[in-house]
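To start, I am sharing the structure in question, which I have written as structure tokens.
For this depiction, one protein chain was excluded, whereas all remaining protein chains were kept in their positions.
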Amino acid sequence: MTAFQELRLDGVGRRFGGRDALSGLSLTIRQGEFIALLGPSGCGKSTALNCLAGLLPLSEGSIWQDGARLDTLPPERRGFGMVFQNYALFPHLSVRKNISFGLQMQRVPRDEVKRRTDEAIRLVRLEDHAGKLPGQLSGGQQQRVAIARAVVLEPSLVLMDEPLSNLDAKLRLEMRTEIRRLHQTLGLTTVYVTHDQEEALSLADRLVVLRDGRVEQTGTPQELHERPANRHVADFMGYRNLLPMRVKAVHGSTVAVDGSGMTLEGTPVGKFAAGDEVVAGIRPEDLHIGVHGVPVTVEVVEYQGRELAVEARTADGVALHIMAGERPASGDSITVSADPARVLVFPGGVA
Amino acid sequence: MTTTLDRPAPARRKIVASPASWIVWGAVVFFLVNLAGVIGSVVVNSIGTRWFDTWLPESFTTRWYASAWTEFGLFDVLVVTLEVAILVVGISVLVGVPASYVLARRSFPGRRLVYLLFLLPILMPPITYGIPLATVLYKYGFAGHLAGVVLANLVPSIPFVILTMTPFIEQIDPAVERAARMCGANTRQVFVRILAPLLVPGILAASILVLVRTVGMFELTFLTAGPDSQTLVVALYYSMSAAGIRAQQSVDAMAVLYTSSMLVLLVIALRFVNPTQLVARVKEDPT
Partner (left out) sequence: MTRTALRHRLAERGVDRQLWLLVPGLACVLALFVYPFAYGIGLSFQPSEGGFLGAYRTFFADAYQRDTIATTLGLALPAAILNVAASVPIAYRMRGRFRGKRLLTTVLVVPITLGTVLTAEGLLNYLGPAGWFNRALMSIGLIDDPIRLTNNYWGVFFSLVITGFPFAFLLILSYLSGIDPTLERAAATLGAGWWQRFQRITLPLLAPGLATTFCLTFVLAFSVFPSAVLVGDPAGETRVISIAAYHAAYEVYDYPLGSAIAVVMGVVELAVVAIVLGLRSLLYTGSTGGKG
């Protein structure tokens, strides 16, 4: 397939029975980029992927590939590859025939079909299983067949729909590395859909966070991790403590907020005045146990390998999630504090 | 069947069962004994000579089969039966499978109405629509010929194919079709290369079941057949209700032939479908 310079989504939207599943998605994908669409289930990320693939017609907007309109083409003529969540292997065809199916559809000469299929099988290390049917393979092997089937056509764009969600934790980590490796060695352009922020952060060059069919934020993993644009993105990026509070005072680059039985200094995201309702977001690992700060009572302690996940409660009964280095016991009274640069203050109220 | 190792084997039932299970098994045995009696008496009669007031006939013979063959023109009847059955199966599969695909996969306005429309011919006694249908077919000159018999038999067969195929189609993951499209296959190629091979067991099952139903369908064929388009059941009915003209034994011989051919068909069908799987879409052997 001919590679493109850029693929442009222009106000793409899709309605199902009058309900907007996706609206106003504008995005430019550059050649060689790895883009992750991230969001909770029902946020429209799979809809976006299917619209891009051509499996769903658009309700509004358009898709352009280097100035040529793409959204009017049927899926089989867009030249994209796709990896499905449950792999969608052809159950009646062997691994080899699954992989060569697309080449045969394109009427590639027979010896070239064989050569490219062999190459793809080698790439995903399935030489010993080429003659087997998909039902005889393990989940990880099926996943590799699905990837080989998608990349053997050398597509200009590979679409992946939560490809790791059906695998167990260990295999998921292995396949994650495998996908990144393939992306780099083959120089693919990839759009990857997931609800797992860790997966998205580790794989993607750029992330698009979706909620209720709308884009909440687009940026590099670092930008999103450190500067989430609002509390929904923050929630998704691991800010487990989202505390409803009220602005007490604004001093230059920080604000003082109180509520939920504590007073904190934080960095504002947006403009605030005293008395505004806000939400303070803090990651569990940014709350430190020390001598001064907010007094809390430990309730639950979970052992997580190097660290301990602690759930504690303030005097007002608000739960706090804390990462601790050493083991506090359930019932202990401790004090916690956070660096103002690590406390993000978002607009509160209904949003 | 191969991956059942991790499932604990069900505890063996106690041999001395409760009174309730004695009653249940007794009822089954009673039913089966009487069923065997019903079938056995026909089989015995068909190979017996004189049989009055004794447990078994005086002696046995095969001549009733020979006379059934010659007397009833059984060969012609069989040819007609086969022609009707093959035509009905072919047409109803060609028409029914695409329709069941749409009904299984898609939602569209009026889907429930369409479904009801396809269900009605199965829910209604054949006589109720057979009489007006025969009247219409006579009006247009189809009835009395093979064409009329085939057309009449399509009425329950097409819905039957649709109902049988629906679970088979639903078992196929729609993502497989999308995957084929992403591999560059167009609609026709998706049907030919992906769906058709996956649906072969379902189509075979539906075909054989329709075959059995069509060969066994009395009412519709009876109402629309002419003298030279009778199928086996209808010929049997006529020879039986014209009692006294034919020897009863040769009617029995014919009935035995009919049943054994039906049985062969059905046993073949059961290799493809589990009878208990036709209604509830349950996999008995977890894989």
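Letters A and B name the chains as they come in the text, with residue numbers starting at 1 for each one.
Everything below uses one rule, namely that a contact is a pair of C-beta atoms (placed from the backbone, for glycine too) under 8 Å apart; a residue touches a chain by one contact, two chains touch by 3 or more.
None of the values given here were measured: they were computed from a predicted structure.
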Of B:60, B:75 or B:218, the residue that touches the missing chain is B:218
Of the candidates B:42, B:86 or B:146, the residue in contact with the absent chain is B:42
On chain B, the omitted chain is touched by residues 10, 13, 20-21, 23-25, 27-28, 31-32, 34-35, 37-42, 45, 52-53, 55, 94-96, 98-99, 101-103, 106-109, 114, 117-118, 120-121, 123-137, 151-152, 154-155, 158-159, 162, 212, 216, 218-219, 222-223, 233, 236-237, 240-241, 248, 251-252, 255-256, 258-259, 262-263, 265-267, 270, 274-284, 286
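The rule we apply is simple: only the chains that are shown with their structure count from here on.
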Residue set of chain A touching chain B in the complex reads 53-55, 74-77, 79-82, 84-86, 88-92, 101-102, 105-106, 135, 149-150, 153, 159
In their shared complex, chain A is touched by residues of chain B numbered 173, 175-176, 178-186, 189, 193-194, 197-198, 287
